[in-house]
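Note that one protein chain of the assembly has been removed; the remaining protein chains are unaltered in position.
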Amino acid sequence: MTTAAVRSGHKPATMAQALGRALRDAMADDPSVHVLGEDVGALGGVFRVTDGLAKEFGEDRCTDTPLAEAGILGAAVGMAMYGLRPVVEMQFDAFAYPAFEQLISHVSRMRNRTRGAVPMPVTVRVPYGGGIGGVEHHSDSSEAYYMATPGLHVVAPATVADAYGLLRAAIASDDPVIFLEPKRLYWSKDHWDAAHPETVPGIGRAVVRRPGSSATLITYGPSLPVCMEAAEAAVAEGWDLEVVDLRSLVPFDEETVCASVRRTGRAVVVHESAGFGGPGGEIAARVTERCFHHLEAPVLRVAGFDIPYPPPMLEQHHLPGVDRVLDAVARLQWESQWTSAGHEGGAR
Amino acid sequence: MTTAAVRSGHKPATMAQALGRALRDAMADDPSVHVLGEDVGALGGVFRVTDGLAKEFGEDRCTDTPLAEAGILGAAVGMAMYGLRPVVEMQFDAFAYPAFEQLISHVSRMRNRTRGAVPMPVTVRVPYGGGIGGVEHHSDSSEAYYMATPGLHVVAPATVADAYGLLRAAIASDDPVIFLEPKRLYWSKDHWDAAHPETVPGIGRAVVRRPGSSATLITYGPSLPVCMEAAEAAVAEGWDLEVVDLRSLVPFDEETVCASVRRTGRAVVVHESAGFGGPGGEIAARVTERCFHHLEAPVLRVAGFDIPYPPPMLEQHHLPGVDRVLDAVARLQWESQWTSAGHEGGAR
Amino acid sequence: MTVLEQPGSYRPAPPPAWQPRTDPAPLLPDAEPYRLLGTDAAAGLDPALLKRLYGQLVRGRRYNGQATALTRQGRLAVYPSSTGQEACQVAAGLVLEERDWLFPSYRDTLATVVRGLDPVQALTLLRGDWHTGYDPHEHRIAPLCTPLATQLPHAVGLAHAARLKGDDVVALAMVGDGGTSEGDFHEALNFAAVWKAPVVFFVQNNGFAISVPLAKQTAAPSFAHKAVGYGMPGRLVDGNDAAAVHEVLSEAVRRARGGAGPTLVEAVTYRIDAHTNADDATRYRADSEIEAWRAHDPIDLLERELTGRKLIDEAGMRAEREAAERLAADLRERMNQDPALDPMDLFTHVYAEQTAQLREQADRLRAELAAAGESATQEGAQR
Partner (left out) sequence: MTVLEQPGSYRPAPPPAWQPRTDPAPLLPDAEPYRLLGTDAAAGLDPALLKRLYGQLVRGRRYNGQATALTRQGRLAVYPSSTGQEACQVAAGLVLEERDWLFPSYRDTLATVVRGLDPVQALTLLRGDWHTGYDPHEHRIAPLCTPLATQLPHAVGLAHAARLKGDDVVALAMVGDGGTSEGDFHEALNFAAVWKAPVVFFVQNNGFAISVPLAKQTAAPSFAHKAVGYGMPGRLVDGNDAAAVHEVLSEAVRRARGGAGPTLVEAVTYRIDAHTNADDATRYRADSEIEAWRAHDPIDLLERELTGRKLIDEAGMRAEREAAERLAADLRERMNQDPALDPMDLFTHVYAEQTAQLREQADRLRAELAAAGESATQEGAQR
């Protein structure tokens, strides 16, 4: 499908197309927006997100760089210092690691170390996560690294409309944004009215994707469809699950999440990245801190195993699926045995 | 103080000396142990931990490398493939970031990707944390990155004896170990009998540093002395605090930690690295999952703020100190209002 | 004197008495790629070697074709073909001794097969049942490496370790033109030169890094010229001339083995196929370019030499093609069998000793699998 077709807004668009459209519109609106990365020019990126940009805006606006991620991000820092708004494409999550020092030591801190004199309006697009049959090093979930780095925003869209709206917001942000694009949702399609992108609020706002009363599933990015499916399946079990899509990991929308958990009293965090040291720990700890009185059961986590990402033929065993989510929901102490146990167990 | 004096075991040794002694003993015991890094030779490292090793074992065993951390760790990977046991020194925490790709994509996964055929007995020593008046980029706490990387062990000693024992264990390990050396404890001194290092168990075992019954402080590395001091100060307030020193973040000694929390019913995790996305989230979430019935209050966290590490003249405001730990302890709902609130608040 | 003491390396004494520097002129690579086939020098080449190279080229081409076909049949997740680059692959697979080590990139499965690896094992990564399909120690072939250029420092470390142990081992490390831009390339070459490690760096310049052409990758006269900045020799060779690549690599290996340190070799070749089966090369290059390179095909070049010198006849060539067909048929047949997979392997080799945490997770997966198996059995029974 061509960009023109997407623009018409009549046909459903893929997430990849919506992202491309966001880049295009941002570049058209603001001449300081520059796209750079490996194969973003003539090829249009390995996921075709930048398709057509070099042709429309020229190679100086959408630039195939030499193959060196630290160099790309480092150059973006300098471009941002000179007033441009670079949008960097990392080809795959694991191939962002060479740029880690530039990211941590410069991108995330430049505003702070210069007392605001040198902002870093840099967007780093990272195709991330698994589930696409990618070979080794092509399916990492690296959000824990970014979350643990103060000064970054971390965004992960899960819907076609969010992909557009959040990428526009990321590019418009005066702060660096790690923009995590769930690879397995690139080809997800949705009817989406490109003429009304303003329906997506800015970075830092979670959304309730499905209201429910029994328990809250807290998720984002590639795990949203899993949670939605689990919520539908749960109806048969008598559970009415609420699904919260975080959209941003940083800033973290505590308000929306805690409001939901206070209402439901039970929560499961679902994500694809390894559980240990992953985002779920922070989320569960934070929700527990803030909502302890309202919890009928501990906040549980359903995540990838604590292993290197497996080869494609085994990845289905690693990725959290509907069954694991439902299993966790089932463990949310529906009989409230805890009420007594909590008092007895604590006896000292 | 010379190595000889340390060896006698009669005088107190600093942590830096104990670490140096561990390297020396490991090199003497096993000719496959090689030390490499920046300035580890004639200079003995900027913290003097490798003092005397080049002289005693020659420059081929203790090697000043070119100034390139990815190159150092990458070379260590190759050396390990050939059967050596490289011990890499990163000069400061933030200067390990250039080696991130080698660490994540190779060191942590080599055993797994080769089904055990190519183990990675590599120890990466990282002087870490703040509190020494270091200028920008010299005081990072990077343990969250390492914790989130399956395949690594992550160790952080807090005492002179542990520094020796755990470094010996790390070097002896057939798996890669990130060995976090708290900079501000390098000059901490202790009487310590070098003749009996076996008092320190292997990697993955926490220890109760101070038994107590009111609540558990869970900590490691540079924050242990803070917690010990807080526990002493708490006596005056009527609190008898237990202090658990994790010693290893990976593997995480759930057993010891949960046993303590089940006994005390209250816990505070204390660390210096930024709170959001930091180790405390995982620890609090995990403890809550496992000990929910026993908790009288949510597990609280006392951590560095969610900001880039501040300049030296402001670092005392950032680092968690005794007062913040006691504040958190005070917030552990000693009146147990939660018992009722928990039921009411959860009303749906 | 330790292995690391480097007489003659960069150590300027205080002025005005500047120490004489190494004359850089001999370090400069030739401006034109070195060639043998079709030149007078080819007459001196060992006929047995030429015939061996030819057989491997023919088999290599067939292997590339078969592997690409397997992607269409869903038997490989992806295949980065080395069609057109077989001279480089074959030479790299042949120049090492058994005790030496090869450090391939993801595109170099053919080199590993030429070195003796079972093609099914070589293709495991790309089929997707495991990451590394072989024991690296068995054939002394490092895992096929996806993160670009990261295998180069490994080669340096391994070669250095072997040298420290007094072992006669050379490491040959392969990288693409795109990979030379990564910092790891730089760091590896620098370490190797300072340590005088027995390493050969082999850049297969196939004109593209996916879609990115040379002019956007470097402004250097050639990649071989990068050697100058590390104080090692750089050699430029016609990467489609199997005899020339074999000779240049062999010399570099000999040099490394003799203790003279690393060499940087650039072979100029061309990627005839798309980057992988998933790539659409029409987006970034013209067919005419491909056709021009087809006229310089590595098999044709060698065939012309062999037939011109009557070292092979039609029957001989047919025999090689038949051998290639047998290899392809065997590969096809074995790759068409589903690999045996054990999901519990996910947990087996994360650490030497399984942690309690992983044991718990393994137990959970085992229970899931058992439950799924039971319900599958029940369903089967009900039908």
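We call the chains A, B and C, going by the order they appear; numbering starts again at 1 in every chain.
Please note the rule applied: contacts are C-beta pairs under 8 Å (C-beta built on N, C-alpha and C of every residue); 3 or more make two chains touch, one makes a residue touch a chain.
Note that this is a predicted model, so its numbers are computed, not measured.
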Problem set entry | Contacting the left-out chain in the complete assembly, out of B:Ala70, B:Ile104 or B:Ile283 | B:Ala70
For this session: Using the touch definition up top, pick the residue from B:Ala28, B:Ile307 or B:Ala330 that touches the left-out chain.
Result: B:Ile307
Problem set entry | Candidates C:Val156, C:Val268, C:Leu306 or C:Leu358 - the one touching the absent chain | C:Val268
Exercise. So which bits of subunit B touch the chain we can't see?
Worked result: 38-39, 41-44, 46, 64-71, 94-95, 97-98, 133-138, 276, 305-308, 310-314, 317-318, 323-324
For this session: By the contact definition given up top, give the residues of subunit A that touch the hidden chain.
Result: 34, 58-60, 63, 65-66, 68, 70-71, 73-84, 86, 98, 101-102, 105-106, 109-119, 150-151, 153, 173-175, 204, 250-252, 254-255
Problem set entry | Touch residues of subunit C, complete complex, unshown partner | 4, 6, 9-16, 18, 21-25, 27-28, 31-33, 181-187, 190, 193-194, 196, 205, 207, 213-222, 225-232, 238, 240, 261, 268, 270, 289, 292-293, 295-296
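Simple rule for what comes next: only the chains that are shown with their structure count from here on.
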Exercise. Where the centre means the average of the CA atoms, what chain is farthest from subunit A?
Worked result: C
Problem set entry | Distance from subunit C to subunit A - Cα centre to Cα centre, in angstrom | 36
For this session: List, in ascending order, every residue of subunit C touching at least 2 other chains.
Result: 130-131, 147, 183-184, 345, 350, 357
Problem set entry | Set of subunit A residues in contact with two or more other chains | 70, 94, 97-98, 136-137, 276, 305-308
